[in-house]
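Shown here: the complex without one of its protein chains, the others still in place.
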Amino acid sequence: MSESTGLSISHLTVKFGGLTALDDVFLDVAPNTIVGLIGPNGAGKTTIFNSISGLVTPASGEISIHGKKMKWPASHQLAEFGISRTLQGVGLFSGLTVLENVMMGADITSGSNFLKDLFGLSGKAEAKLRRRALDALAWAGALDMAEKMPGQLTYPETKRVSIARALISQPKILLLDEPAAGLGQDDIDKFAALLKQLKQRCAIIIVEHHVDFIGAISDQVYVLNFGKVISSGTFDTVKRDPAVLAAYLGTSAQSGSDALGGDHA
Amino acid sequence: MLKIENLVTKFGSVVALDGVSMTAHESKITTVIGANGAGKSTLLRTISGLEHPAQGAITWQGESIVGRRPEDIVRLGIAHVPEGHAVISELSVEENISMGSLFRRRKFKSDIAKAMDEMYQLFPRLQERRKQLAGTLSGGERQMLAISRALVSRPQLLLLDEPSLGLAPLVVEQIIDSVNTLCRTTGLTVLLVEQNANTALGVADHGVLLALGKVVADRPAAELKADENLRAAYLGY
Amino acid sequence: MSNLKAHSIARKSLIRTFLFTVVMLILGSRFDAYNQAQLALVLILFIGVLSVTILTGISGQLSLGQGALMAVGGYSTALMMINYKLSLWIAIPLSIISAGIAGLLLGVAAARLSGPYLAGTTLVIALAIPTLANRFMSVFKGDEGLPVDVGYPPAWFSNTFGEPSYEKWQIYVALPFAAIALFFASNILLSRSGRMWRAIRDNELAASLNGVNYSRQKIYVFIVSATFAGLSGALYGLRGLVGPSVYPVSLSLTLLTAAVLGGIRSISGAFIGTVIVVYLPDWIEKALGNFSLSEQVSNFLPALISSLLLILVVVINPAGVAGTRLHKHK
Partner (left out) sequence: MNTFLAALFSGTSRGAIFALVALGLVIVWRGAGIVNFAQMGQAMFSTYIASTLITNGNSYWVGFFVALFAGAAMGALLDILVMRPLSNKKKTELLSSDSMRAAVPVIASLGILGALQALAGILWAAEERGFPAPAKQEGFTFGSNVMPFTAFDLFVISLVALTLVITTLFFKKTGIGLAMRATALNQEVAKLSGIRTNRTRTLSWAISGAASSLAGLLITPTSNLSPNTLDLVLIVGFTAAVVGGLDSPAGAVLGGFILGMVISFVTFYDTPEDVFLSILAVLLLVLLIRPRGILGSKDVRRV
């Protein structure tokens, strides 16, 4: 584990009741790289994200961020650690305008506090935040949507907004949860270009089932199945791994270690 | 026969099914395969009335079923086993199964006990656990229970959504075998959605490959199994 | 919201407040005595309705116990005025603090509860708090209550502006507080805190992932809402009596009705709703002036109609009268 590691996880095990959702998982993400997590449904990809973002409590395992060993963060502390996450269902605030949604992404760093807000003295901080939000929207190609409500956007547009919201806090590590889901091929291509640019600024981890897309943009790919990392490396090496082929196409090259009737979340 | 023509289903502005046309033939197993997010589950949910299509036609035995409610579609002989061992954990095994036959009580009262017995013969493990709550079952048993819940309504068409999800290969094999036997002996029509392509194509007569909401291949299963398209759809090469 | 500059939030709120104050003063000077008293009541309840707007409309927490917080404000003011002979201008701000503390306690409990659990718990609180009046008879004087009112203006006021009628003096007492409440509410809604609270309302999980400590923010919301309710309750008691009968459970429901009818997510909605609730009996009386109704009917007709309106608004357009703009897109 070198100093330059953006994020590193080892021996991560998560249990839901009696089920082992993640079993001794490791993950290393270097700065300015894109790491893709793939695997069949229910393999445990999102559970890794949930562990990093404080939504589930791991049974065991270690996490280091920027080379420093940490406690597993609580969800509202992510921003402090320089981590941003998008949600699978996009997770925009339906009652806030697009601009306000993006501003939410950096609210806690805006330097305002409750008393300033109460007396109407946070205008300066708000204006600054607003400019940053507009910049982020512009970068994501969603500037003209600023005053709309999320309900008025098309799906690809909401994706752009959620990326803008994740970026406004200038994270060092960006977690993207199925960003390509529901997008057409055109939008996927545009999105891939966007992510390659983004890589200059931070490390990106992507959970995705669109393997094509992952292959095109990732520097490293981890393949999960039944809560375990079954293969990792560049996409080209991974896709030649028989274990991966088996996991995806279901040839019975599987380890078979799972007890009859055992299942995985 | 179930015939689907140019079916489009949207979630808000997301197009999940983009003009799907296909057919499930009488007394055959048709499998719909494809990577996650290809629209397989949406297809089944649209057939069973859980989702409303934006356009397109679904005809069952020559009759259009678009726009009907799920509870009415079941009555037409189409039973749907949704993804993820859809049973009700707080109810007992027996209650879960008999739930599927409630609507037949008036007309076919005498048949219900028989239908339940058949389920227990099909999956003897469920009989041992008759009085247990469904929540205490293993994943494989829950999947068997979900299938029994659907079959007890004596459907002519079974929509089966990813029975292999999260299950160990041996269990998957056992479940798929049961369904296969049932189809071959009773003439049940099966529309099987699977991520596990090799297993599904192994039992199916016909295979339909979906990618991004569109049909990319529609061929006899054996042919499809050898097709390069298949690997490309899953792994992108 | 466009073109925000430094300190423009305070400026915008000040302009709103100023316009509001001027319009109220003009209306107050034109109205007859009865309508002046009604206007004073509108101003007082407006503050209480704002407490519901902030709590339910903005942050998505349903409380049926705002009346109890009003009682806290009312009793604190009355006790300070009677026992320590404090002027209402000192007693009211101090009583807001006690309401705020009550809000803090409630907020700590509320941070753990949601939906119907919170609604029901606050309802029980609304019921239990007034019974303290009988429990501590010597202090709160039981069902009889504590008589207090706005009194008469100080000499310097009468000398400068002339002697106002009692009703007009009620307006002069309520208006500064309503204006201050409006100013603060407007500031909060225009700034980061309001946005954070709306975010919590819309999606707790996403808010948390964006760094919002929602348990803590919910407590803030309760404190702010409680101070508004306490202020409203203090002024409400100064209409003559502070006692358990003045702050019944139904008072909480009246505030909620007003907030929903007007539009539960905006300040203007709060004001519109308050006007509807206060004036509805008068309008009904006017509309039915030609029919001779028995007292039995006329007593209950306003309540019936406002309840039916509430149901209709909820079923047809839950965003309320002022909420149509927010509501039009899908």
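Going by the order they are written in, the chains are A, B and C; count residues from 1 in each one.
Here is the rule we use: contacts are C-beta pairs under 8 Å (C-beta built on N, C-alpha and C of every residue); 3 or more make two chains touch, one makes a residue touch a chain.
The structure displayed is predicted, hence computed values, not measured ones.
Enquirer: Determine which of the presented chains are touched by the chain that is not presented, and list them.
Expert: A, B, C
Enquirer: Can you work out which residue in A:Gly82, A:Gly95 or A:Gly250 touches the chain that's missing from view?
Expert: Considering all chains, including the one not shown, the answer is A:Gly95.
Enquirer: Considering the whole complex rather than only what is displayed, give the residues of subunit C touching the chain that is not shown.
Expert: Output for subunit C: 56, 60-62, 64, 109, 112-117, 119-121, 123-125, 127-128, 131-132, 134-135, 201-205, 249, 253, 256-257, 260, 265, 296-297, 299-301, 303-304, 306-308, 310-311, 314-315, 318-319, 323, 326-327, 329-330.
Enquirer: If you put the missing chain back, which residues of subunit B would it touch?
Expert: 48, 50, 69-71, 74-75, 79-80, 82, 86-88, 90-91, 95, 98-100, 102-105, 149-150, 153
Enquirer: So which bits of subunit A touch the chain we can't see?
Expert: 46, 50, 55, 87-88, 94-95, 149, 151
Assume only the chains that are shown with their structure count from here on.
Enquirer: For this structure, I'd like the pair of chains sharing the most C-beta contacts.
Expert: By number of C-beta pairs in contact, the leading chain pair is A-C.
Enquirer: If I average the C-alpha coordinates per chain and also across every protein chain shown, which chain's average lies closest to the global one?
Expert: The chain sitting closest to the overall C-alpha centre is A.
Enquirer: Please compute the C-alpha centroid of subunit A, do the same for subunit B, then give the distance between them in whole Å.
Expert: 32
Enquirer: Starting from the mean Cα coordinates of subunit B and subunit C, work out the distance between those two points in Å.
Expert: It comes to 56 Å between the two C-alpha centres.
Enquirer: Using the touch definition up top, name the residues of subunit C that touch subunit A in the complex.
Expert: The contact residues of subunit C facing subunit A are 1-2, 4-14, 183-184, 186-188, 190-196, 198-199, 201-203, 205-214, 220, 265, 326, 329-330.
Enquirer: Of all residues in subunit A, which touch subunit B in the complex?
Expert: By the definition above, subunit A touches subunit B via 40-42, 153-156, 178, 181-182, 184-185, 209-216, 239, 244-245, 248-252, 254, 256, 258-265.
Enquirer: Given the complex with subunit C, which residues does subunit A contribute to the contact?
Expert: Where subunit A meets subunit C, its residues are 53, 55, 75-80, 85, 87, 91-97, 99-100, 103-105, 107-110, 112, 114, 116-127, 129-130, 147, 149, 151-152, 165, 169.
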